[in-house]
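A protein chain is absent from this complex, but the other protein chains hold their places.
The letters A, B, C, D and E name the chains in turn, as written, and every chain counts its residues from 1.
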Amino acid sequence: MTIPIVPKLLRSHLSDLAERDARIDGRGRWEGRELEVQHSILPRAEGSARVRMGDTIVLAGVKFQIMTPYPDRPNQGGLMCSAEVRPVAGRNWESGPPSPESIELGRVVDRGIRESGCIDVDSLCIIPGEKAWQVILDLFAISDDGNLFDAFALAGITALRNATVPAERFEVGEDYQLSVSKTPIMCSYHRVGGRFVFDATAREELGGDERIHITLGDDNNVHSLQKGLKGIFSADEFTEIMDNAIERTEKLRKIVDEL
Amino acid sequence: MTIPIVPKLLRSHLSDLAERDARIDGRGRWEGRELEVQHSILPRAEGSARVRMGDTIVLAGVKFQIMTPYPDRPNQGGLMCSAEVRPVAGRNWESGPPSPESIELGRVVDRGIRESGCIDVDSLCIIPGEKAWQVILDLFAISDDGNLFDAFALAGITALRNATVPAERFEVGEDYQLSVSKTPIMCSYHRVGGRFVFDATAREELGGDERIHITLGDDNNVHSLQKGLKGIFSADEFTEIMDNAIERTEKLRKIVDEL
Amino acid sequence: MTIPIVPKLLRSHLSDLAERDARIDGRGRWEGRELEVQHSILPRAEGSARVRMGDTIVLAGVKFQIMTPYPDRPNQGGLMCSAEVRPVAGRNWESGPPSPESIELGRVVDRGIRESGCIDVDSLCIIPGEKAWQVILDLFAISDDGNLFDAFALAGITALRNATVPAERFEVGEDYQLSVSKTPIMCSYHRVGGRFVFDATAREELGGDERIHITLGDDNNVHSLQKGLKGIFSADEFTEIMDNAIERTEKLRKIVDEL
Amino acid sequence: MIDENGVRADGRGPGDIRPITIETGVVPVADGSCRMTWGTNEAIVAVYGPMEAHPRKIQRQDRAVLDVAYNMAPFSTTDRMRPGFNRRSREVSKVTQDALESVVLLELYPRSKIRISIEIVSAEAGTRCVGLTAASVALADAGIPMTDLVVSVASGKINDVVVCDLNKEEDNYGEADLPMGIMPNSGELVFLQMDGDLSQDEFKQAWKYNMDAAQEIHKLMVEALNGGDSQ
Amino acid sequence: MIDENGVRADGRGPGDIRPITIETGVVPVADGSCRMTWGTNEAIVAVYGPMEAHPRKIQRQDRAVLDVAYNMAPFSTTDRMRPGFNRRSREVSKVTQDALESVVLLELYPRSKIRISIEIVSAEAGTRCVGLTAASVALADAGIPMTDLVVSVASGKINDVVVCDLNKEEDNYGEADLPMGIMPNSGELVFLQMDGDLSQDEFKQAWKYNMDAAQEIHKLMVEALNGGDSQ
Partner (left out) sequence: MIDENGVRADGRGPGDIRPITIETGVVPVADGSCRMTWGTNEAIVAVYGPMEAHPRKIQRQDRAVLDVAYNMAPFSTTDRMRPGFNRRSREVSKVTQDALESVVLLELYPRSKIRISIEIVSAEAGTRCVGLTAASVALADAGIPMTDLVVSVASGKINDVVVCDLNKEEDNYGEADLPMGIMPNSGELVFLQMDGDLSQDEFKQAWKYNMDAAQEIHKLMVEALNGGDSQ
């Protein structure tokens, strides 16, 4: 594996490809990489998933803790979503406190899931004002060949949809399946060689510009948007992306729902 | 705005001026800069002040929290004073954890206010042993052209004297004015060009030596002293400064008391 | 005091000495430095010791705190052992968060004492489920001329054996002697010039390779082992060290027991 | 929160923004600065630079780097905000920096750094929009060349109605938040976030409110930079 | 935990190890990698390098430096493990690095760095052994020359009986733990720790179990590296 060391050459190569409407790995502009989604693969997690998109591989694990509800919301539990990209996942990721990139990763995925309302926080209450479940979704990168955002989001919702509330271990009743009523799906677009493409690889990210993340819910409602990195885009470009995202999320939602 | 980049030249320039008993901005040795003091200017703070001394501008904000009294002092609330100088205030201030300078700023101001006894910590008790008010005074620099110490101290006591205890918001009774029984005032002196001057600018600080901070109370009692930076001073020099401080603090106290 | 600045020359010098079965300070391969053990020398600590081995000097202090027992062990108190090597102890020790070396020092000593079972954690319970003693052993280096491990371990067990539980100060009864039923002793061996030696100096450590730490209990039972640093050793080498440790720990245990 | 005639609790119509004031030169020791009040938000922004970028490893051979720090003062919120590291501030700093790097002509100042400090001294709702907008004014005040100013404004949804520029009470019940960073001359975007629940139609309405408000705010920015009274 | 015939609760004899699988190439973007399951432990190791060591002050003129980071993923344990600094992980990283530096031919790559990331994604008992063993396979997968592989395995004591490779339930009642890092061809050691209470005789028995198990595990490692099925 080699990352090009001359980003300027990479950029101009990507521009040349874009002129011919081609991509560095032969895909079409809106084409995603080969996808593999597995669930319930981590023995210590109450819910888990593994997503592989080309050479990008991530894990998601769900754990539960008992929390005291916040005084102003005595009937609600909580959802926390945290992303970690450790040096295992690529030569450019370094150890140390969470980087701005990994903080952004966690927050963007968190928002899409949270805002979709797919988890009913009222249902997480055990004893009002005293005990409630805190659901913790941890996203963990194994191999970063680009577009960790979509891989994390997909692994995250899959892990949640297959999670069991460990009530027995905490001595508060019988285990039951976590209720997840919706399937929010994120699609990410990167500007590469001047135009936006879907599901960029690490090299496209390295030689590209801004990215746009869209999370849509079951009914195509918008739950989360995020533009990342330096870059200027027009309203028309955004409309094209949104239209693609509507189409794409429907397909991915079917895959997750049918697991 | 330019800061001289050759500190040695600045030092020798300041020495030359001192020989003629002059200062870089034309002031006399014991003369302060133009002063402007405003209060109640921050809508979210329970007490606030803005002090402008020449091109030095600072804010002070008072917030209240409910605390559990310390077991050995069940009838007392608390006072906490914290100073922050963030990069907004000047090109030489950097982000990151609090610098030794800003820690010193906070502690020196804190001491003067605390040791004057101007705030009766017994009056902050709500329910003995259970609930008391913690008064938090935050000092915040907007523009640092030198002598943040005096600006912070002046803004701090002004904000406290105009603070309202937000009892209604915390559902422990009706709002009332925080009782501040005294008006401690700090005066700071820097050695510049070999002799001490009052209210140094940033350039005088940069090309100067040690500084001495004196906080005097209503009756000229000494509440706090601090010598900062490398430097040697004699007992006679100190006496001259103390005499000036007695005169100066009386004038400033009148300004604060009459706001 | 000078530390050689050419480690390669030091290494080859140590190899030459080893060929003649000699050491840099004239000692025999299994010979320790002059030892001095004192106890009860720190007025603020509930137990304390000072150990001097040649130019290596360390302190140990025992403090007590009241803790809430862990829910799964309501009848037990706790033991915590922490080592600090601050810049005071040598020119190569730097300030800042604990270095990997000092973390290892603390953990290796902690294990030997803990695993020997010399402190009966059940006896530290005051009120089951509510209050128990936490014993805190702090190891503190004054002068590091090598083999801080053995010095810390020796000072640690000595301080514990001479500690008084400060029940009166915490208003839970009368003061009494902490019960320490065994005397675990650590012996450390460094590979220097190709062969293992006992009680290495700082220069031997600097020009040496791996080290092996052995903690043996009253009955020669093994309680803790640790190999540190890069290096390969054979089963035969280990057997030789273990035999020496059995002999050595018996002598040291007698010294500590008779204090 | 909003009556049958589309009038909001504070008297505004659905597309109306809160009162805004803009002032430059408020940090005398800085190279450029701006104080912006927007409702009861107040942001103070100082710009320092271009200056030498150090440590050297942050330098870029072919352009300047921006160093944007967004921060909320401890007394800026109803409950005191503890100083120090804060994930939200870190993230707002990053998106603000990304937006500003899109308009500043960075290649004019190779190897240098431009530092932009955004201090929120009073917070209502929409502080990131205030900070980004005020920062672009402060950059202009410092004489840093840009392709355009940036106007940032957010629309949202309350009681199932899409409205522009939520105030604090509305924000507490807000069902969505769509902040955008708009180049007022071209209508292009340099910043976009969204949280909540908006149908495709509601989304288009919120987008339109933001575009219209941006033109209005842009006028105030230009006035302030021309020395006029922005009130 | 162990019956009169020396049979353990999970059916193993005193000297038997848990089931092991080994797979290489599991992190496509790395230069070498290994996934090892051992009981319900699962470790994923990636090797990057040799690459330029920076900052320069960590460079060694005459050899490569290793940078080993052992970490437990937050979902790897029954109670969630909080991410971030952790004394235990720091210490395991250090002893693992010391062990690997003993076998890697560092002098072949002066001034360079080899980064080894050990991620425990599922933890039972004995994670440090799994991590070290898997790391030596990942180094071989990356083509880094070594004098030998390293096999790490631990024996312990339960109910006063010495047994090899404690599982989680046994570990909860374990009275001693003796992990070793063994060069399988020479029988020499690069890693040794021990906690607990072992008489001199028990200690010798535990040592022997480890040595025997190392030969068995070594076969699986060689198979995996030769592309065979290690199951």
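The criterion applied here is as follows: a residue touches a chain if its C-beta (ideal position, glycine included) is under 8 Å from a C-beta of that chain, and two chains touch if they have at least 3 such contacts.
Please read all numbers here as calculations on a predicted model, not as lab measurements.
Looking at the complete complex, one finds that the omitted chain is in touch with B, C. Contact with the chain not shown here comes from a single listed residue; of C:R11, C:R29, C:K63 or C:K230, that residue is C:K63. Of the candidate positions B:A49, B:A159 or B:I212, contact with the hidden chain is made by B:I212.
The chain omitted from view is touched by exactly one of C:S48, C:Q76 or C:T158, namely C:S48. Here one chain is not drawn; of B:G78, B:P166 or B:G228, the residue touching it is B:G228. Seen across the whole complex, the unshown chain contacts subunit B at 100, 103-104, 107, 111, 115-117, 210, 212, 217, 219-235, 238, 242, 246.
For subunit C, the residues in touch with the chain missing from this view are 1, 42-45, 48, 55, 57, 59, 61-63, 65, 82, 84, 86-91, 95, 97-98, 136, 138, 140, 142-145, 169, 202.
Throughout what follows, only the chains that are shown with their structure count from here on.
Common neighbours of subunit C and subunit D under the contact rule above are absent. Separating the CA-averaged centres of subunit A and subunit D is a span of 27 Å. Distance from the subunit A centre to the subunit B centre is 49 Å, each centre being the mean of its Cα atoms.
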